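Here the complex is missing a single protein chain, while all its other protein chains stay put.
Right, chain A next:
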């Protein structure tokens, strides 16, 4: 059982929870939240893919013990930054959209798109 519950599977589970949010929720805010969930799922996934037990951080010289893989962590710092900026940009766009369309619902916004407002 312990083998199943690790960061990797939880990461993928979070990914699919986020996907469900994207598929089933019509609220634009919830869409943006779902994308945040997917982002954190992916970050968890990346951080645990090459995880080995009892490893130490690769800091200093002449390390004899097993070190953890630093590359995914470095990548994920970038992914976090990108995730934050994407959330910020989409929220800003959402505010403008809300001012124009007056709705938080994808379906209503799609219907209103054809009209001149």
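In the analysis below, a residue touches a chain if its C-beta (ideal position, glycine included) is under 8 Å from a C-beta of that chain, and two chains touch if they have at least 3 such contacts; residues count from 1.
Assume contacts and distances are computed from a predicted model.
This complex has a chain not shown, and the name its UniProt record holds, of "Phosphonate-transporting ATPase", "Probable tRNA sulfurtransferase", "Proton-conducting membrane transporter" or "Molybdate transport system ATP-binding protein", is "Proton-conducting membrane transporter". Residue A:24 is the one among A:4, A:24 or A:59 that touches the chain missing from this view.
Across A:10, A:33 or A:86, the residue that sits in touch with the chain not pictured is A:86. Interface residues of chain A facing the missing partner chain: 12, 15, 18-19, 22-26, 31-32, 35, 38-39, 42, 45-46, 49-50, 71-72, 75, 78-79, 82, 85-86, 89-90, 93-94, 96-97, 100-101, 106-107, 109-110, 113-114, 117.
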